[in-house]
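Got a structure for you, questions after.
Coming up: chain A.
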Amino acid sequence: MSALVAEAVSKNFGGVQALSNVSFAVEQGERHLIIGPNGAGKTTMFNMLSGAFPVSSGRVTLFGQDITNIPANARARLGLARTFQITNLFPRLTATENIVLALQAQSKSAFSMFSRMRGDKDLFARAGALLDEWGLSEIADKAAREISYGQQRQVDLILAMASNPKVLLLDEPMAGLSAAEVVRAVGMVHSLPKDMTVLMIEHDMDVAFDLADRITVMHQGGVIAEGTTDEIRNHPKVTEIYLGAD
Partner candidate 1 sequence: PQPAFSQDAIKIGVMFPLTGPLAGQGRPERDAIKLAFDEENNVIAGRKVELLYEDSAGRPDTGLTKIKALVERDKVHLLLSELVSSIGAAVAPYVHEQKMPWISTVALASLTRGQKSSYIFRFVPSSYQYTMAAAEAAKKMGWKKVYLIGWNAPPGHEALEGLKKVFGAENIVEAMFPNVGTSDYAPYVTKMDPTKADGVFAAMWGADSSRIVQQYVEYGLSKKMPLFGIASFTSEEVLGAMPPQAEGIYSAYTYCGSLDTPENKKFVQAYQAKYNALPGSYQYMGYMAAKMVIQALKDINGKAEDKQAFINALAKVQVNGPMGLASFDANRGMIGDFYTLKVEKGADGKLFNRCGDRQAQVKDPYEAFP
Partner candidate 2 sequence: MNFWVLQTLNGISFGMLLFLLASGLSLIYGLMKILNLAHGSFYLLGGYAGLVVVQKTGSFLLAVAAATFAIVLIGVLMERFLLRRLHLQEMPQTLLTFGFLFIFSDLAMLIWGSNPETVPKPEMFSQSIEIAGFFYPSYRLFIIGFGLAVALVLWWIQDGTRVGAMIRAGVDNEEIARALGINVSLLFTLVFALGAFLAALGGVMGGPIMGVYPGADFEVLLLGFVVVIIGGLGSLKGALIGGLIVGLLDNFGKVFFPEFALFTIFAPMALILAVRPTGLFGRE
Partner candidate 3 sequence: MLNIQDVHTYYGESYILQGVSLEVKPGQVVALLGRNGVGKSTLARSIMGLTPARSGRIVFKDQDITRMPAHLIARAGVGYVPQGRQVFKSLTIRENLQVTARGEGQWSFDKVLQLFPNLGSRIRSLAGKLSGGEQQMLAAGRALVGNPGLLLMDEPTEGLAPLIVRELGRTIESLKQAGTSILLIEQQLNFALRYADIVFIMNKGAIVHSCTPAELAADSATKAKYLGV
């Protein structure tokens, strides 16, 4: 069964047709890349899949379940997580607190009013461990708005991965990361459980070709090509509109 399927999804922003009839399917456990020129509609597609905005028309299913009309938070509870291209953190909370919020999101105690958060050593310890893993322990107690851009990008990434989702949507996760951090992040993606489905937008072709099982190419709100790494690398149209000739 496909993990995530978009069927003829369209989106219109008051006159701007950002998506028209986009369909594709992501298989479970697949590392699926979306590439395409700026403004092609990639992020908009993510917004449709994650429920940030409603679709204008079309259908989205997650493991066969129609999720077109359910809100973003319910989708997240079904195991769909995402990052944001334009960093979206909790600016005045510390990096640790940011992650703790992600960790507890799906737990039963998230709505508990009278248990002590600080007393939950486990959550804080896990958040600390995650930061450690990413080499960010230095900024653990810094407010998110007071860390460097690249560090923010990494925390954004950790937030999405923290909940151990079934399907992970990554919107240009490597942007803003320094070369060393890109290496680490790619390693992280590689080490994700094999049954976790990853859908990722990326402009860094080295990363894209390294990670991808399949690639979908979007252009002007539609899909123009789909295939394996090699198929896409040599696709003339893709070269023309996206990669450019050297």
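In picking the candidates, the idea was that all candidates are chains of the complex that A comes from, given by their letters.
A few points about this structure:
In this text, contacts are C-beta pairs under 8 Å (C-beta built on N, C-alpha and C of every residue); 3 or more make two chains touch, one makes a residue touch a chain; residues count from 1.
Computed from a prediction, not measured in an experiment: that's the story for all the values here.
Of the candidates listed (1, 2 or 3), only one touches chain A in this complex, namely 3. Against candidate 3, the residues of chain A that register as touching in their complex are 13, 16, 36-40, 42-44, 85-87, 138-139, 146-151, 154, 172, 175-183, 203-205, 241-244.
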